[in-house]
Every structure is written in C-alpha cells, then in structure tokens.
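Following: one structure in structure tokens, then a few remarks.
Note that one protein chain of the assembly has been removed; the remaining protein chains are unaltered in position.
Up next, chain A:
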Amino acid sequence: MTPKGSPVTATRNLGFVAAAATLLAAAPLSAIFERWTWLIQAAIAVTVVAGVAALTRLVRAPLWGQVLGMLGGLTLALAWLFPAGTELVAFLPTPGTFAHFGELLSASVVDMRSYGVKVPDTDPLLFVSVLGIGGVAVVVDVLAVGLRRPALAGLPMLAIYSVPVAVYVDSVPAVPFVVGAAGYLWLLVTDNVDRVRRFGRRFTGDGRDVDVWESSPLAAAGRRLAVVGVVLAVALPLAVPGMTGGLLNAVGAGTGTGSGNGQGGNPGRIDLFASLSGQLNQSEVYEMVTVTTTEPNPFYLRYGVADELRPDGFRVRNPTGRPVTRDLPDPTQRSGTGNGVERAQYRATVEVSKNLNMPLLPAYAEPVRTEELSGNWLYDPNQQVLFSNRENSRGKRYSFDYVRSTYTPTALRRAPSLPSDHPIRLQQTATPPVEQVDTLVADLVRGRSTDYDKVRAIYDHFSADNGFTYSLTTKGGTSGQDIVDFLNNKAGFCQQYAAAMAWLVRSAGIPARVAFGFTNGTGRTDDGYVLTNRNLHAWTEVYFDGMGWVPFDATPAYGVQGSTRSAWAPDTDAPEPAATEPGAPAAPDDSEAAPEATDPDAADQDTDAGLAVGANDPTRQAPVWPWWAAGALALLALLAVPALRRMALRRRRVARPTVALAPATVDAGVGPAGEAGRPVTVVLDPDRARADAHAAWDELLDTLVDYRVRVDRTETPRATAERLVTEAVGEDASAATAVRLLGRAEELARYARAPLAGGELHPALRAVRGALATRTDRRTRLLAAVLPPSVLLRWRTALGNTSSRLVARTGDARYRLLRWSPRRLLATRTGR
C-alpha cells in the first residue's frame, strides 16, 4: 500500500533502490563461491521481484497483494533458472518443479557439508543462494517501500552477511561488507531525501531557496555527525584494552604481528614467512604453545610447509586431506625401515594458547592418531600438516601419537636419486632460473654422487666458515633476488637460511621445501616445553626416496634458542671436526642415532642460551621500560609546554630594560623632563616606554586570565584598574597602588602624548600577582602555574581563527565549485 499522497515515481525509485541495495548486500557471498554465476542468477531473481513489486504498486495493490506478487515472481524466476523439465512454457511451475526444489534443498545440505570454501557452482548451492537473496529482496522491498521502514531492511541484509561469517571461522574479507553497507546507506539516503522533499521547499538559513542541485543545509550537520560517529567507532576500540583487532592491528603493526589475526580461514592464504618474521621481530614475548611429549629430546614442533616456489618466493599451497578422525597413514609401513632408519612412536599433548591463531595445528613429525580433535581438522599426508577450513588453533588442546624417524648418514647416502619423472620430483624441484644460484649449486655439488652428499655440501655451505651470520634485521623476502642478496650478504635469519637452502637443494634437482614450526625453546618444564613467539622457526626438509622428508636446519645454531641438530645434519659451526666433516662416518654406532644426535645438542642449547643472552639480547629482547620512560617524558614535556610558553612570554616582557636611559641631546619636548633646559637631560625613549607599558599591561591581563579574574574588553585601562582595586586585590594598599600605576602607564601609553616616565612597572606587576595569588584558591593557583589559561586561551583562539578562516575559504571554494555542479542541470528539468 503506497502511503497516501506519495508520488508514485518516488516509491518506484525507492523500490529499485531497495532491489539494488539487496544485490549490493549480497556481495559477501562472493567470498564463498568460486565463480560469479550466483550473482547473475540472483540479479535475475531480484529484478523479477522488483519488477513485480513495481507493477503491483502501479495497480495500487494492497501490501499483501504486493507480497504475494513478489513471492510469485520469485517462484517463476526460480523455476526458470532451476528447471525440473516439467515446467509449462519453460517457467510456469508444476508440482514436479516444487519436488525438484525440495531435492535441490536437501542436496544443498549435503553440499554444504562436503565442500569447503570456496565452493564450485553446484545447482543446489546456487539454488539456495538465489532463493535466499530473492527472499531478502522481498523482505527488503516490503520494509523499505511498503512500510517505509528502510532502517529495518538492514536486518535481512545482515542475514546475508552472516553466511560468510558462519563459514569463515576467523574473519571475513572486509570489502564485501563495505559494499553491502554502501547499499544499505544508499537505501537510507534515498528514503530520507524523499522524506525531506516531501516537507516542501528547502531554505537556507538566510531564507534563500535551496536549488535542486545544491545539497541541503541540513547535510552539513549530518556530515558532522557521521564524522563524529566514525571517529568514535575507530577511537573507542583503541581506547578500550582488549578490543583491538583486525584492521587496526594490521594497520598499526605492519606485517602479520597478530598471530594470524585478520588472516583468512584458508590455510593456503597465510603468508607464513611474513607471520614468522613479524613474530620474531616483536619486542614482546608471549606464550604460544605448551607441549608435553614422551620423546626425550624431540625435534622441532611443526605446523606448516611452504612448498610452492614461484619467482617471488616460496608460497604455501592449499593443503588437501582427510579428516583426522579417520586413520592416518602410518609411516612405518613405508619401505626403508631398518638399515639405519629408525622409527619410534611417541605421544604428545599440545595446548595452544590464545596467541596462536591460525587454521593449522602444530604437531611433531608424522602424527598417526589424534585425540580431542573434531572432524573439521584434516591431515595432509603430503605436507604432513594438520589443517582446517573452518576452525582455528586458538585455545585448542589435543593429543596425538606420532612416529619419529631418525636416519644415519649412511642410510641416507644409500637412498637412490628420485627418477626424474617422479611426481614429487616434478613438483618440488622446479626453480625459477637464477644464474648466480645455479652456478653456486653447480660448484657445490661437483663431484658429489649421492643426493645426501649434495645436500650436505649445500648445507655445509651455510656455515660460519663461509662467513654466514645470524641477523634478525634483514629483509625477509624469499624471491630469487632476495636469495641472491642473502647469499652475497651472508646475514639473515631462519627464514632466509631455510628458503635459501631449499632453493639450492631444489636447484640441485632434489625435492625440498620450507617447514615452519617451533624450536624447543628454553622454557623446558619437567616433561614438556613452553614455546613462545621467539621460538618460531623455519627450516628445510629434503625428500629422500624411501625415507620421506628429512629435516635440515641450516640456520646458525647460536641464533636460535633451542636449536636441535641431528646426526645427518650436524651443526656446521660446532668445534668437533668430526661433525663438520661431511664425508666421514657420522657416528660410531648408527643404531643409536637418536641419542647420539641429540647429545651434542644439549651442549648446543647451553651455548645457544648463553649466546642468545650475550649477543642477541639487544635485538631480540629489547627492554620495554625505556619506551615507557621516553613516553612518560614526552607526555610530561607536552604537558609542560603551556607553562613553559607562559614563562617564556613573561620573561620576554620583563626582560626589556624598564628604564631605557638614553642621553638626549635634542630636547624632543616629550615628558616633563624636557622642560628643564639642562644641557644634558635624561629622558625616556617614548617608544620604548610605550612598549614597556604595553608589555606590562599585557602581562597583567594574562595574569588576570590565569587567576580567573574577569577581563572585559569594553573596559578602559583605568576602569579595569579601579575594578581590580575594588574586587580583586582587596585591601592590600601596595597592590592597589601597583594596579593603578599599571593602569595609568597603559592609559598614558595608549592615549597621551607622552608615556609614563620612570614607573616601576615590574615590581608593580609582582605585587599585583602576589595579591591575586593570595586571594585565589589553591586549585586556581596550581592551574595558573601548570596549565596557564591565558596560553591555552590564546592557542584556542588562534585555532578557532584558523579554522574559521579555513571554513570560510572552503565555503567560498565550494560555492564556486557548485556552479559547475552537474546537478545544476536538474534545476531546469525538475521545476518546483
């Protein structure tokens, strides 16, 4: 039912705006679908709904008639878009059509379960989407046009937005929401413009008609309100602790500080490198993971892998896998067991703190069974990572059994090279051509026959002997150019070591990738480890046929707290010549690889800790208190600025010599002294005396403002002085004299032929100041000393003047620009 008297055109416009706004509000669905088919179909459905609504309004159907019409139109559109084949004339629904709809609905439930985002275009999902958007279009139309309550139309629009919110656990891309919000605002604006137009003619404040092409004078108030609202919305979360998040954090802290905050729910999207370097560079240390394990000295806790090498560096591929609730592949089934390869099963419990927030779960080696994890968590046997498209690691606690493999160098050396058509080799050895890297690799592997020897040659290259050092301050890229830079500069941290080694190994034709995780850290408890953001680490994994992925950590051990080395990849910087000798038999008894491998590591850890404290503390753990102190000092300085300014002002005024004596050879006729006619008389320089009197008077006025005594611009100096005598300084006779003296000096300086000669203005000022101070309360005195109101007032006035000038200027400019406004053309068309 159109409201009485409302022009049909306005309502029709509003109806189409409502339809367009609905489509805009559907934008968040783009985060769910892979393609844009849904948008075309939804647009068709919404257009049909809007068209039917306009038609029914044209025939002045009641509201229920409009609703029925729109629902009918939606049904026709759905029948045409998702035909069952039994329709009449292609779009008239039959019972078969509705049966088909039912099937689509139930199938959509299945699809929702089976597909992760982003979903492909399946008929059931498209049907549900179009049905939902069409339904929202009907509701929005009824609310906005039928009931004239467009504000309520935001609710169904929000319902669309809640779909991606429900699907993405973590956070949803912001842009679609902005698009939807813009649609909603458009609807509100259209409705309100229509409402204001109905008031009649619009006037400006001075009674002039507002032309159609001009914006309403009320709009300024609206704009101001909007600005205030936005500022509040941004500032409030900043002010309230614990409410920061998402956008603000990202803007404030640059590359990935928040552990996964603001990163999508898709594991493939995370830039693990950026996240890693961001975490390592943070001054704050916080717990991320607490882990207990039955393994005596475990290798690193691992959560992610970057195994896709593009020209711009290593990237994380989308993991694929099966739910962890099903059986996981058992590595003991793989060939190559025995013969220097040992596999042992352990059990570990991991407790993730709220600081680690990503769709991946840290785990040891190769988990074979998990507990306390839902079917939303999947295991990628290739990447050997636990991931989820729906949940994230924040606050998770879980246990798992895992198999740890240890290898002897001999066993690794026995591993044959992968055939060149092996899928892993095809996938994991592709490197972008970088000439310098290729020549370096060719140099390193010359004369090495086995894969292991080649890898060791590359691994040993990253040693202190070759000048490689640890530095957290380098740029963290992994593109070809970055790798070359690193190889030249020889300074970097785990990210560059891991990426460079993986690149070089790949370049040698051996599959390699970068793994991410935690070192064992320094926070060792009885049976486990407390791992912080500082323990985040990256290392290289190399694939050996029959063995699987074998970890190599090329990063200098002294740079990494809790660094662990193994028999097949000993510390290149360790003093034992046996360990650095690549060709030598690694250990006397290969069968005890694990304890053997970890023994020197205990020593390593100690040196690590010592070195970490000694050498790397300044960069890695800069103390926080200087910042606080500096901040407090800066704050104090800022607070002291008005008082300092006041003091400087006073000093400048007082600093003038009160009596500027100058021998006057010429009788200028100023002042009484001139009359005496003595050969050399001492007269006051009149300009100087005037300036002094003015300065003293200004100082007096400032003092009055400081002590909150009224200053009246309409009063003459004499009147002011008399008022002060009666009101402010009280019965203090000397102060009264002083006030009168100051008033008289100023009066003479301003209006008389000759200024006051020889008045002791500064003692007078002091006397007045003292008298005023004794008569005011302590708070006023304190304020006058710390935050002098006179200075603040002057600044405020200056600010106000500047802003009003600015406003006037922008107003002028705006008015001039408005002459060119295209909306002006409307004025001729829409005559009032």
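Note that in this section a residue touches a chain if its C-beta (ideal position, glycine included) is under 8 Å from a C-beta of that chain, and two chains touch if they have at least 3 such contacts; residues count from 1.
To be clear about the criterion, contacts and distances are computed from a predicted model.
Protein name for the hidden chain, per its UniProt entry and selected from "Imidazole glycerol phosphate synthase subunit HisH", "MoxR-like ATPase", "STAS domain-containing protein" or "Raffinose/stachyose/melibiose transport system permease protein": "MoxR-like ATPase". Of the options A:Arg446, A:Arg651 or A:Arg713, the residue whose C-beta touches the omitted chain is A:Arg713. Here one chain is not drawn; of A:Val705, A:Ala728 or A:Leu761, the residue touching it is A:Val705. Here the missing chain is touched by one residue of A:Arg723, A:Arg750 or A:Arg775, and it is A:Arg750. By the touch criterion stated above, the residues of chain A touching the omitted chain are 694, 701, 705, 711, 713-716, 718-719, 747-748, 750-753, 790, 793-794, 796-797, 800-801, 804-805.
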